[in-house]
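With one protein chain held back, the other chains of the complex are shown just where they sit.
We call the chains A, B and C, going by the order they appear; numbering starts again at 1 in every chain.
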Amino acid sequence: MVSTLSNEDLLAMHCEMIKARTASDRLWSLQRQGRIGTIAPIDGQEATTVGAAQALDPLTDWVLPQYREPLALGRYGPEVLNRFVAWAIGHPDGGHIPEPIRVFPPQISLATQILHAVGLAWAMKLRNERGVVLVFFGDGSSSEGDFYEAGNLAGVLKVPVIFVCANNQWAISTPTTKQTAAASFAAKADAFGIPGVTVDGMDPVAMHEVVQAARDRALDGRGATLIEAVSYRLGAHTTADDPTRYIPAAELEEARQRDPIVMFGRQLEDRGLWNSELEHDAHASAEQAIDAAWAFATNLPLRQSDLFDHVFAQPTQRQRLERASLEAHLGSTS
Amino acid sequence: MVSTLSNEDLLAMHCEMIKARTASDRLWSLQRQGRIGTIAPIDGQEATTVGAAQALDPLTDWVLPQYREPLALGRYGPEVLNRFVAWAIGHPDGGHIPEPIRVFPPQISLATQILHAVGLAWAMKLRNERGVVLVFFGDGSSSEGDFYEAGNLAGVLKVPVIFVCANNQWAISTPTTKQTAAASFAAKADAFGIPGVTVDGMDPVAMHEVVQAARDRALDGRGATLIEAVSYRLGAHTTADDPTRYIPAAELEEARQRDPIVMFGRQLEDRGLWNSELEHDAHASAEQAIDAAWAFATNLPLRQSDLFDHVFAQPTQRQRLERASLEAHLGSTS
Amino acid sequence: MTDAFSREIQAPLGNATDQAAAPIAPISASPVTEDMTIVAAINATLAAEMQRDERVMVLGEDVAISGGVFRATDGLLDKFGSDRVVDMPLAEAAILGASVGLAAGGMIPVPEIQFLGFSYQAMHQLAGQIARFRYRSQGRLPMPITIRAPFGGGVRTPELHSDSLEGQLTNIPGLKIVAPASAADAKGLLSEAIRDPDPVVFLEPLRGYRGVKGPVPDGDYRVPFGSARWVMSGSDVTIIAWSYQVEVARRAARSLAKQDISVGVLDLRSLVPLDIDAVVEAVELTGRVLIAEEAAPTAAFGAELIATITEHAFYSLEAPPARVSGFSTPYPVGMLEDSYVPDQKRIEAGVLRLLELEP
Partner (left out) sequence: MTDAFSREIQAPLGNATDQAAAPIAPISASPVTEDMTIVAAINATLAAEMQRDERVMVLGEDVAISGGVFRATDGLLDKFGSDRVVDMPLAEAAILGASVGLAAGGMIPVPEIQFLGFSYQAMHQLAGQIARFRYRSQGRLPMPITIRAPFGGGVRTPELHSDSLEGQLTNIPGLKIVAPASAADAKGLLSEAIRDPDPVVFLEPLRGYRGVKGPVPDGDYRVPFGSARWVMSGSDVTIIAWSYQVEVARRAARSLAKQDISVGVLDLRSLVPLDIDAVVEAVELTGRVLIAEEAAPTAAFGAELIATITEHAFYSLEAPPARVSGFSTPYPVGMLEDSYVPDQKRIEAGVLRLLELEP
């Protein structure tokens, strides 16, 4: 553990990881109670997200998540979790992360966001805005053409983007050996003429370090970096998934021994920075955060005819007619 | 010039290159006379195609071209050129390369054929057919997601496919520096976990050698190879293009000095294998070949209602109605 | 409003496969042996076709070891091995693009797109390549490929998991577009698709996977494309539907029957080829046609049906043909989707409007 991080930073990261895990667990059980739809837990990847975010400046840097990371982006403010819970319960406002928070809504169409990140970093370069764009995507998503097109374009344009491949070893039931024969996901950087590095994605400090270096490089005008953050998916793919069908029990058990929260907690304890009291407080405030997010999301107002809002800045004639007919129908049947 | 090629092979390759250039020139002037549509000349890439084809066994190995290579695939029989000319004049039979010729029709939707090649090689592997699939694509086409998805898939499946990136330095007006920042196109093989090699694509013997090695490897069950064949586009992109708008005259002039046909002719002369008589004969038989192909293509019968053939094995009711209406219309107006 | 013509078939309640009463394409006489869900019928049919023809292979994301995210391919890996049941890298264009080569090489690929919305990632291979290879090669390179994909709303999936793209797909010449509504048809049409020498997009009703159950004929059973199915007959209004909307329409028709309104339901089964004769018959029987579909309406397949009707049966119309559909918005989030997807109430209201009655 050598780094520029202060003790406060280290504690903040640990608390954030606990918050992420707590929120993930809560949503999992809400799903099991039938109160929300499908949820993708974050277990095992907390350090990847939290460590990376720690290296960013929320005022200048953008984050484009896949669908797990919003659970662990507390560094960008509590609103990210609020909106994520709203998204998880299927509320339209869940996709609206308000200004000035520099976080995109979750992405479902895998790998598409990697190109968005390159475009956004390009815009920053063109507009001489100081900052970087960091984009998360999975090991599975790296097989989509969009990943490669994005990496290649970033290489050509030399834009300030950081690609973080969250390699949790699985894409639903597909292991990385069926995803690629490349020596590593980081090795794919050779195809783009950018540096590629592999890092322990279960260690927030290591994550912080490589992202910080990539960020410095980007701010320096030297372009993109591909970071492969190696972790393990400790939970199911989603609440709809049964990983016992395909994950060897022993392998999972081995990975559980490396649980990033347990490991980092021990390290902090060893350095005298953590104890059961802090642990208790951290859990209490994590519970509060997800309570608040749940309250936020479930109290959002909703009208069914809102489904017509925000397709275009101004609705078309056809949309106005449709909206009127839906309102009439709902009025007549309610 | 060290290789397993016999003197006959060397002469055959040279004649084939002359044939390709001759056919390309003829089509160019036919286009200029307004007798055919857009044509993409092959000038500069003859050796890439001819050298590669020389390493293949037409009875077992498939070739999937982009749109320039069919001019130089005489190794697969004269029918390839016949059909290509038919294709160039816009006759539907131009896309039909008859059994048992193992050549696909030209591909216009760039890079899509690279995935087809992987699938075809996969089928051969599944069916225990001895043979390989060789696919050509340009430097520009390597930027499409399909190229990467294909390379990655081939790496995972270890199928007998050979990727030949015909790097002629240009994609219409876009130079390779705007196409990628990778060290080379061959370096992209790192992303797939397959070997990548760079070769002089203006030297048919060098081409033959690397393709032969890739083929041996593939037949050996060791999977795919990516070959970057470095050449230079000596002509225009197509008859619709004006390269003086973007190609620096000096650069083009320098490349012209390396004209593969001139160079190889000299090498053969130096070795006492070539002389003006052979040159004369080669040109005469090249003219004959394109004459024959032109005659073939322009004598193909055509009915306008043929446009309904071969959409499906059996037409739908709707297609039958449409065909009847078109026939009635053409009958009434002709 | 019922009359002698109206003949609804007795079938177990809540069961979407009222199979008899079929003026068109009567169900074959195979003995019915088992009640199955649609997903079970698909799974069994895949196994049977793979058994029958060793060129048939299944490829896609998570189709092998996990048996598919909906278990549609469950058990196939064990039965047929990892050469013929293949977990692919996560790349839809690779799945369909490789299928082109597999087909050219003599295989009969049955690729799965995990959700239809992700066919957008492969549209250049689907619309630009698979659909055109036979034509482009004038018969040399036919594409016997069956692309399976679930679609349709109402199950609270995230974005792009529910989208109905039939309008876009049917506008692509060279593809057959098939969409079963019952378990029996899931079997019969899937067998037909896999044995068809041309590419078929086989659209599976997500909500019907486990939500629709019914008798499935045993043994070799195929349903020819272009043969619509009368789910029930009716003399006042005809509803034309496909996929899960057939079930919704059937419920609406049953409910309207209690108000003495006699509603027929025609299940198209395949959109390309379209059973034009059945559509014409549907118009002739009642003069009033309602089309039920989930897609956003503009240039969706419902529009094509109206165009087909005006072309072939205009003078039998007693009212303008109407459609009940999704709206001109992207498929919405879970809390709004029940308003978006046509439900029984909206279909009933549509029927009443066609009869110039107040809903």
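Going forward, contacts are C-beta pairs under 8 Å (C-beta built on N, C-alpha and C of every residue); 3 or more make two chains touch, one makes a residue touch a chain.
Computed from a predicted model, the values in this text were never measured in an experiment.
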### Summary
Checked against the full complex, the residue among B:12, B:101, B:172 or B:278 that touches the missing chain is B:172
### Query
Taking the entire complex into account, which one of A:16, A:61, A:149 or A:259 touches the absent chain?
A:149
### Query
Looking at the whole complex, which of B:16, B:43, B:69 or B:144 touches the chain that is not displayed?
B:144
### Task
Tell me where the left-out chain touches chain B, residue by residue.
37-38, 67, 87, 89-92, 94-95, 108-110, 140-141, 143-146, 171-174, 178-180, 240-242, 245-246, 302, 304-308, 311, 316, 318-319, 322-323, 326, 329-330, 332-333
### Query
So which bits of chain C touch the chain we can't see?
117-118, 120-121, 123-124, 127-128, 131-132, 135-136, 159-160, 165-168, 170-174, 272, 274, 295-304, 306-307, 310-311, 314, 319-323, 327-330
### Query
Please identify, in ascending order, the residues of chain A that touch the omitted chain?
92-93, 95-99, 104-105, 109, 112, 114-124, 126-127, 129, 133, 145-146, 149-150, 152-153, 156, 309-313, 316-318
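Definition applied: only the chains that are shown with their structure count from here on.
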### Query
From the C-alpha centre of chain A to that of chain C, how far is it in Å?
36
## Note on the structure
Multi-chain touching residues of chain A, meaning two or more other chains, are 143-146, 178-180
### Query
Of all the residues in chain C, which ones touch at least 2 other chains?
88-89, 91, 93-94
